[in-house]
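All protein chains but one are shown in place.
Lettered A and B in written order, each chain numbered from 1.
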Amino acid sequence: MVDLTQLMENEAFMAFASYTTIVLSKMMFMSIATSFYRLTRKVFANPEDCSYGGKGENAKKYLRTDDKVERVRRAHLNDLENIVPYFGIGLLYSLSDPDLSTAILHFRLFLGARIYHTVAYLLPLPQPNRVLAFLVGYGVTLSMAFRLLKSRLYL
Amino acid sequence: MVDLTQLMENEAFMAFASYTTIVLSKMMFMSIATSFYRLTRKVFANPEDCSYGGKGENAKKYLRTDDKVERVRRAHLNDLENIVPYFGIGLLYSLSDPDLSTAILHFRLFLGARIYHTVAYLLPLPQPNRVLAFLVGYGVTLSMAFRLLKSRLYL
Partner (left out) sequence: MVDLTQLMENEAFMAFASYTTIVLSKMMFMSIATSFYRLTRKVFANPEDCSYGGKGENAKKYLRTDDKVERVRRAHLNDLENIVPYFGIGLLYSLSDPDLSTAILHFRLFLGARIYHTVAYLLPLPQPNRVLAFLVGYGVTLSMAFRLLKSRLYL
């Protein structure tokens, strides 16, 4: 069996692995938040889930939408839309032998921006808090894409 | 050109590649399932698609929603929300030189849980079938995240 210590001794890749595992775990937390609001507010999307709201004839009345649940779902979808390109571009960037401190700055800014975005979306904080958090994360990903294409373009 | 056999001779990475290709193909099947229900039930989201429901003035009446189509779409979105963190964390975990049999156990459990989740969502099976399938997949991803951060944390 091959020893992969070579890859895992690469500091930029290890930093990417650590920060990205945290940002993906944060995204997974949104599923828990959705379930929490669905159960405490008795708001379900499927008839078979309504028994969690209470038994009996009227259980179907829990088949409805709710502002808070929809808000968490929008925050979750926004995470997906932004963390997927961050992960793809960041993985390739971290393997392209970037400057270590520049790379870590990118990963830290993205993690902070996405955590702040979630807080600003769920409380909610007044705008432009959420827009700015979104733009910081977006800019980090574009910056990594630009650096990657500048140094490694192969079409 | 460089020989990548080193990476592809790593058994944990090869196992991850095989199981993950299957789980991603399963997710792609959800697009086919959505199209199938849209065409057989004549339920479309875009005016330009309505001609698949039949010609003529009344084609616009197919611009509607349908319980079964929405169910498939929710199952698809749930796949995305869970397979994205599994892929990201699992890829990094499989590169971190994990114990082979532990790693394969994680990949197998996740694949089984997501297939069962889809079956439970589409039939549908009564709860808590779907919740349990979700929790198994969720737990597998968290377990890989924990193992990765424990052995390789670099912040």
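For this structure, a couple of remarks:
Everything that follows uses one rule, which is that a residue touches a chain if its C-beta (ideal position, glycine included) is under 8 Å from a C-beta of that chain, and two chains touch if they have at least 3 such contacts.
Model, not experiment: these values are computed from the prediction.
Summary of contacts with the chain left out: across A:Leu92, A:Leu109 or A:Val136, the touching residue is A:Leu92. In the complete complex, the residue from B:Ser31, B:Asn58 or B:Thr102 that touches the missing chain is B:Ser31.
Of the listed positions B:Thr20, B:Asn78, B:Thr118 or B:Thr141, the one in contact with the omitted chain in the full complex is B:Thr20.
Touching residues on subunit B toward the chain that is not drawn are 1-5, 7-8, 11, 14-15, 17-22, 24-25, 27-28, 30-31, 45-46, 48-49, 51-52, 76-77, 80, 83-84, 87, 91.
Think of the hidden chain as still there; on subunit A it touches residues 6-7, 9-11, 13, 71, 74, 77, 80-82, 84-85, 88-89, 91-92, 95-97, 124-127, 130, 134, 138, 141-142, 145, 148-149, 152-155.
As a working rule, only the chains that are shown with their structure count from here on.
Look at where the CA atoms of subunit A average out and do the same for subunit B: the two points lie 17 Å apart.
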